[in-house]
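One protein chain is absent from this view; the other protein chains keep their places.
Entry: chain A
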Amino acid sequence: MAGKSLSAGKSLGPIRRAFAPWNDPAAKPFIQFQNVTKNFGDFTAVDDLSLNIYEREFFALLGPSGCGKTTLMRMIAGFEEPTSGHVMLDGQDLVGVPPYRRPTNMMFQSYALFPHMNVWDNIAFGLKQDGMPKPEIAARVDEMLALVKLEKFAKRKPHQLSGGQKQRVALARSLAKKPKVLLLDEPLGALDKKLREETQFELIDLQVKLGMTFVIVTHDQEEAMTVADRIAVMDQGKIVQIATPAEIYEQPNSRYVADFIGDINLLEGHISSTEGGVATLDCVGTGAKVQVIQDGGAKLGDHAWFAVRPEKVTISLTPPADPSINAVTGEVWDIAYLGDVSIYHVRLATGATVKATITNTTRLVERPITWDDKVWLTWSRDGGVVLTR
């Protein structure tokens, strides 16, 4: 696989770790959406949206279908024009520039390989449009074929390729012109799980190696978390949160984001204290008190939700030292055994369910905690977040 050979040399860690131009106020955005709105008839696909993407960034647009992420990408490619607002690339206004004059290339969800041309001609297609001299085209195509390890398949027609091979041809074709931005529209959706995971790492390696800006559209949160430097979570034509994968997961800014990325437990209540950087939430129904370290997002009296990931909840048969703070009790309602982890569904007295994930560190078939056991669920003060929307 291409990934292995690419990453065989130096680790990409230092490059990836040091990269954060979005925190640098002096950094110039590479792609800019300025108050962009796009209407299709009565339907607003993109709603007054502003967004900066930086050079060499691997940026993911994530959201459910119909949230406007594909429309946003198609506006960079030039297949859609904004109803109002501006799309800038490298300081140049893209509005009105047709797709065939834009320095961007796109990898399509369906791959869109030309069925009447072989692999070589597919990759050469874009280069021929530029009137590049023949020897140069040949050299570049061979280089691209080597990059995706398909040298032996140059004379094959697309229908003679497997899904994974087609995906690599599509990638090679969209990279051949060395675009300023590579747009990836659900690029791995048609691959099976194992191949998809492998290819995700290949994409990262490729992006760092080529030093290009990649924008990926996906509805698969794991894919976005794996490949992207930053993720924009979208809903109904608006961006709900833009942050690094870790920030999105650990510090979601809303119930929507928390729920969309991974699994989450939500406890509803009111803020009764915000002293000393610690917010206290009085839960509705159970009366449990939750204390969370926070930096001032929630105000006294706010209607709020405590959000905690199942893997940050500890499950125990014995009550904690102080059962009045950061603890709830209930009965084990269901257990999902997933091999590496088990997910316990605990039904509280109020009828709400809280999930707790336990790593299966032993090979025991009989679990110490089982159905109908009365259990205590606890978490630490920095285990979750308080959300006010």
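Note that in this section a residue touches a chain if its C-beta (ideal position, glycine included) is under 8 Å from a C-beta of that chain, and two chains touch if they have at least 3 such contacts; residues count from 1.
Following the convention adopted for this analysis, contacts and distances are computed from a predicted model.
Missing from the rendering is one chain, named in UniProt as "ABC transporter permease" (options: "Heme exporter protein C", "ABC transporter permease", "U32 family peptidase" or "Protein-methionine-sulfoxide reductase catalytic subunit MsrP").
Residue in contact with the omitted chain (choice from A:35, A:110 or A:360): A:110.
Taking the complete complex into account, A:162 is the one of A:35, A:50, A:84 or A:162 that touches the chain left out. Only one residue in the set A:25, A:98 or A:276 touches the chain that does not appear here, and it is A:98.
Across A:53, A:77, A:171 or A:242, the single residue that touches the chain missing here is A:77.
Only one of A:125, A:256, A:333 or A:376 touches the chain withheld from this view, namely A:125. Although one chain is not drawn, its touching partners on chain A can still be listed: residues 77-79, 98-101, 104-106, 108-110, 112-116, 125-126, 129-130, 156-157, 159-162, 165, 173-174, 177.
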